[in-house]
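Next up is a structure, given as structure tokens.
Here the complex is missing a single protein chain, while all its other protein chains stay put.
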Amino acid sequence: MARTLNIGMIGYGFMARAHSNAYSKVNHFFDVPYRPVLKAVCARDEAKAKAFAATWGYESVETDWRKLVARKDIDAVDICVPNNLHREIALAAAAAGKAILCEKPLAMNSDEGAQMAAAVEAAGVANMVWYNYRRIPAVTLAKKLIDEGRLGRVFHYRAVFLQDWTISADLPQGGTALWRLDVAAAGSGVTGDLLAHCIDTALWLNGGIDRVTAMTETFVKERKHNLTGKVEPVGIDDACAFLARFKNGSLATFESTRYARGHKALYTLEINGDRASIQWNLHDLHRLSYFDHRDEGTLRGWRSIHVTDGDHPYMGRWWVPGLQIGYEHSFVHQLADFLDGLANDQAASPTFRDALETQKVCDAVLESGRTAQWVAVG
Amino acid sequence: MARTLNIGMIGYGFMARAHSNAYSKVNHFFDVPYRPVLKAVCARDEAKAKAFAATWGYESVETDWRKLVARKDIDAVDICVPNNLHREIALAAAAAGKAILCEKPLAMNSDEGAQMAAAVEAAGVANMVWYNYRRIPAVTLAKKLIDEGRLGRVFHYRAVFLQDWTISADLPQGGTALWRLDVAAAGSGVTGDLLAHCIDTALWLNGGIDRVTAMTETFVKERKHNLTGKVEPVGIDDACAFLARFKNGSLATFESTRYARGHKALYTLEINGDRASIQWNLHDLHRLSYFDHRDEGTLRGWRSIHVTDGDHPYMGRWWVPGLQIGYEHSFVHQLADFLDGLANDQAASPTFRDALETQKVCDAVLESGRTAQWVAVG
Amino acid sequence: MARTLNIGMIGYGFMARAHSNAYSKVNHFFDVPYRPVLKAVCARDEAKAKAFAATWGYESVETDWRKLVARKDIDAVDICVPNNLHREIALAAAAAGKAILCEKPLAMNSDEGAQMAAAVEAAGVANMVWYNYRRIPAVTLAKKLIDEGRLGRVFHYRAVFLQDWTISADLPQGGTALWRLDVAAAGSGVTGDLLAHCIDTALWLNGGIDRVTAMTETFVKERKHNLTGKVEPVGIDDACAFLARFKNGSLATFESTRYARGHKALYTLEINGDRASIQWNLHDLHRLSYFDHRDEGTLRGWRSIHVTDGDHPYMGRWWVPGLQIGYEHSFVHQLADFLDGLANDQAASPTFRDALETQKVCDAVLESGRTAQWVAVG
Partner (left out) sequence: MARTLNIGMIGYGFMARAHSNAYSKVNHFFDVPYRPVLKAVCARDEAKAKAFAATWGYESVETDWRKLVARKDIDAVDICVPNNLHREIALAAAAAGKAILCEKPLAMNSDEGAQMAAAVEAAGVANMVWYNYRRIPAVTLAKKLIDEGRLGRVFHYRAVFLQDWTISADLPQGGTALWRLDVAAAGSGVTGDLLAHCIDTALWLNGGIDRVTAMTETFVKERKHNLTGKVEPVGIDDACAFLARFKNGSLATFESTRYARGHKALYTLEINGDRASIQWNLHDLHRLSYFDHRDEGTLRGWRSIHVTDGDHPYMGRWWVPGLQIGYEHSFVHQLADFLDGLANDQAASPTFRDALETQKVCDAVLESGRTAQWVAVG
């Protein structure tokens, strides 16, 4: 019989919804040792907290995250607030002995991240960062193929994350909805928001990055700020591209932007090994493209694998072959792995320590963008 | 504040899971006037009923569907059992004044279906058949485009539903898992299982069918029967193709099979009008392909519309552009429409009466398969 | 050293260009035992004949095909005129002992076709019909896979040929450019023009067709006739779909139309066997899609084979991997095979006798369209 795990959610935005959905669904589909209980949700605006609680079935609300963290009936804290609040909340939650599930990126920078990783380790609390794309079945399958050695020596890695939602210069920055454009709240622009996803997956699939050279750009230099009401300089990077060398000798290109007209959230990755190559993209997230050089010569071709079979990662828990799942399910999978790990004392990846590596690459990328020099990853 | 709607689920298989998931999720994402309560689930095998109830949170179990139908605390009955039981349960539920949500196809044949439609209408109870593909956002968008007249005069309609899971002659027929291969339980093979979906969508998108000529085949003539343990003749159609003429003058081809190697559940449809054409398929269900002849000449091309924007049907309720939903969400949408309709006294389509039309086409197709003659749709 | 083969071309339209291009190119790329010499071209309009001769380098012109056929210096006659002239010219050319290369379809109907096949056989002259799609490398590769038994038992065959160029009711019929819409010149509409291609490939890939049931339609009932200047009934079929049963037990659907908005010349075919399936389409003619069930389970997927390698059919003669050829090259390949066959006394397919089989299927389809009955292929 599954034990309960009392969740304290901090935040009520997009990610709080995605995570709450995962807490609500996980026991319907996965046989995990814990049953999440939606104990409390916290938001500074009490009306918003209550509305969120009503929709999702949270039992109570708080308006001060410190109170939520201090509550004895909370087992795990879920941090779904802007990046500039992650550190303080995480340190307090660790000190209070709570398990912590933190939305990505881990922190504003690797200094903060290092403090957070040290704190959870010192406190001995379970911890995880919601880099959910590792748990899209096609991506998990890619990881499996790589671990089995099917790609052989890797020569190339390339990833892009392309969006187009900030092209209009009339879009303001800051505030609840648009904090991602406000450097004070977000720390950086596409680097921390989008490239962090690409880097997390890359480190997982292809190992460590040695050094990078980057180029960043802010296309719209000033935007009205929602908090001040004034037109203010834009401090984030609208676009960022970088070259990288992995420790395994492979070469990489990474690029992210919110100015790629025609792409809503197109995260694509490709890895070329001497024996095989793989491709995946978020817009058709249930397909893995796979090319195997060992296939018979005249019949070689990229295979479009519809990752919906019962023996594909996680898919035995859902429907039948051909019937696909979507974005939200990656959170359910990550949660299921977290809950399994909790019972077995085996941390589900990525932990804060794992996510710190991504933060270090982000720091190096941003530094290179400023200095126009190759930068070693710290 | 949403009123409660007490659900009595009959069945515990694949479809019972899909529907239970919809009942569990609908209020998290849709602002509907009812809140489904999972009151009771019924299965002949009590252990299975209890396991299902535990997983999904049903408050009680029954082992006799007549008892469930008779319970005062049940507002709506959901029929998720093999086709040969639909009629009897539906008639009883109607007589008991329950709303009825019946899995497709409506019945074993149109005679049964006509009785069922008459019964729910006589009883004045809300009724709906779970032809869920109408509520996949890309398909709903297709309907909208057609209703707006964008296709113009329709010349052609074509649909296929291709699977490959019964090719092995070692697969048995009958029993809980494989009743779809048992003609006594299913009534027909791919015609009622797969073509019924294609026909339902087609009638919705393109109006009534006038007449058909069909060809059916049973590739594997005998299979071991799970109930008798003996090798017995296979009574279902493994494959069925038919030509049709719609009342609007358009020509159609339909085909379904479980012997199309490489296709898991590939339902595709295409409609060609004089002004525009559309294509859709279930394997990439979030994309609608659209060709508009009124686009500038040299720039005409099939547009691949990623149906994930906030202004696409139903999608404002989910995530953000580019992040897709999956198969299960079509049931949530259909349920949301049903609950909205319930409050407004407006039936959500397809009702039993609507679904009877699909049944009539299926009957004509099967008759034509037997007689090798064109058959008018009844 | 290649021997010369003096070509007498009858016609100066689209197909005469395609064939002349093949005659001009074949020796640049293929090591064949004959070198075609463009000896004479024939057209009733002398100015047009001369212009065509100047463009392509024909040494002389004729305005009466009988004179061309009678010329001693002509070795082979190429028939590129409307269908209603094929029979008469072919009979005369056979009587004159010429090799004959006839544009498809062979004839107006199978009676004519049978006369033609008998005539060339009686005369012992080399003969071939330009069903060029057999020689698209991806299609030739498909044939090879089938002959190797890779598909196993075939369950399904489906083909469509979709165009959209006759939707406008303002398009006239008849005359030089639009004889394909004039039943007197063409014999039929899409059946002889487009489905004939589909049928030829199908018979080649999947063997004989046993019987068919068809539906034909003429959407635009009257069009101005270019020869009479009057609005006249349209006698051709604008669209035709049929169901078929092959002799090998497989089921098939075929459809063709010139009213499928968005498709220029989309010929697609798919074959499903118990072990593997293949797909191909003319709009991306250099790709063969291949699904092999014997691939490892979790890695099965449709392979998109870019048929441009040196060991792919015919491709060693062209460029390097990845660099594709186009439509016109299929004629070069067919000609190369014809010339090879000529030296080895081995007829290149399809001969008149082979093409007669396609004609018989077309006849059965058109008869079924008229009678609304299943019709056995003749």
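Chains: A, B and C, in written order; residue numbering restarts at 1 for each.
Heads up, the rule we're going with is that a residue touches a chain if its C-beta (ideal position, glycine included) is under 8 Å from a C-beta of that chain, and two chains touch if they have at least 3 such contacts.
Just so you know, these numbers come straight off a predicted model, no measurement behind them.
The missing chain, though absent from the display, is touched by one residue of B:L151, B:A260, B:I305 or B:L323; that residue is B:I305. Only one residue in the set C:K67, C:H283 or C:R370 touches the chain that does not appear here, and it is C:H283. Taking the complete complex into account, A:A241 is the one of A:A241, A:M315, A:L356 or A:V377 that touches the chain left out. The chain that is not drawn here is touched, among residues C:H86, C:H306 or C:K360, by C:H306.
Note that of A:M215, A:L299 or A:V320, the residue touching the chain absent from this view is A:M215.
Checked against the full complex, the one of A:G273, A:P313, A:G326 or A:G341 touching the unshown chain is A:G273. Residues 14, 18, 20-21, 24-25, 27-28, 55-56, 163, 165, 263-266, 282-286, 306, 308-309, 318-329 are the ones on subunit C that touch the missing chain. Residue-level contact of subunit B with the missing chain is found at 141, 145, 288-290, 292, 295, 297-306, 309, 311-312. Residues of subunit A that touch the chain left out of view are 155-156, 158, 160, 162, 164, 167, 213-215, 217, 219, 239, 241-243, 245, 251, 253, 255, 257, 259-263, 272-277, 291, 293, 300, 302, 372-374.
By definition in this document, only the chains that are shown with their structure count from here on.
Put simply, the C-alpha centre of subunit A and that of subunit C have 55 angstrom between them. Averaging Cα coordinates per chain places subunit A and subunit B 36 Å apart.
One simple way to say how far apart two chains are is to compare their mean CA positions; for subunit B and subunit C this gives 42 Å.
Listed for subunit B are residues 263, each touching two or more other chains.
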